[in-house]
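Other chains dropped; remaining ones untouched in position.
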Amino acid sequence: MIDERLASLNITLPSPPKPAGSYVPVVIADKLAFVSGQIPIKDGKVVYVGKVSEDVTIEDAQKAARLCIINALAHLKTELKSLDRISKIVRVSGYVNSSSDFTEQPKIINSASDLLFEIFGQKGQHTRIAIGVSSLPLNSVVEIDLVAEITLV
Amino acid sequence: MIDERLASLNITLPSPPKPAGSYVPVVIADKLAFVSGQIPIKDGKVVYVGKVSEDVTIEDAQKAARLCIINALAHLKTELKSLDRISKIVRVSGYVNSSSDFTEQPKIINSASDLLFEIFGQKGQHTRIAIGVSSLPLNSVVEIDLVAEITLV
């Protein structure tokens, strides 16, 4: 079902990007699946680098946030085999590479939240934090992690 | 019981503020209630804006942190019907809008921690992170999220 929904939204999940360090992409503890922080990597390269509004437009930062979600879902699909096992998106944390006077982090992370709602409907309605940070790994414009509730098989 | 405790502390829970984006205030996964990042909104307006010690005094930032907790509890009450269902405050994450040389984040977030202890007693003793961030949504001086353990009904 979620695969069909992704197809109808013209979203193809990539081969999930390798973690940029010595950790793993997904750990499941009981009914919670924790996903490592994702950056907007495509074909092995960080696509959007720098600070929002200085180096990257808000529109591009929004695309970056969507790409983080797509990478997170690619990892979850690899781990869970089927995204239909996701019963709920629980938490999204969005870290936006920001100069000290940028205050529109919600605008960026909304594009991640909206995408989750488009894909998962009610099950995609999550809690969230959105904060500005001074810098991010590989100079990514945004990093997003998430926690999902899954059904056990 | 918690309602009476709030009354004795002269705390009135407001109508919970609307999330500043496309997400929801509370999601429950099993016995954990996740609350979205709260900012010091009162009557629809962010009351304390700017960076601690530059734009906002430590005392006002402490009031802001209390207000975040009050807003979080307002959301939890709406979701759980009764705050007595909270068996434990598990985690508090405090993000303080800080210039690069401000290092007293604990002083700010302590006012949130102290309030939880005043309200919930032993059950309010939580784990915590407190960090300085370069900027926050709507230029808020502080953002706080929390995770509580609840009893199922």
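In this document, chain identifiers A and B correspond to the written order of the chains, with residue numbering beginning at 1 in each.
Assume a contact is a pair of C-beta atoms (placed from the backbone, for glycine too) under 8 Å apart; a residue touches a chain by one contact, two chains touch by 3 or more.
All values reported here derive from a predicted model rather than from experimental measurement.
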| item | value |
| --- | --- |
| Homo-oligomer size of the whole complex, from 2 visible chains | 3 |
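Throughout what follows, only the chains that are shown with their structure count from here on.
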| item | value |
| --- | --- |
| Where subunit A and subunit B are represented by their mean Cα positions, the distance between them in whole Å | 24 |
| Complex interface listing, subunit B residues touching subunit A | 19-27, 29-30, 34-37, 51, 93, 95, 99-100, 133-139, 143, 145 |
| In the complex with subunit B, residue positions of subunit A that touch it | 30-32, 88-92, 98-107, 109-110, 113-114, 117, 125-134, 147, 149 |
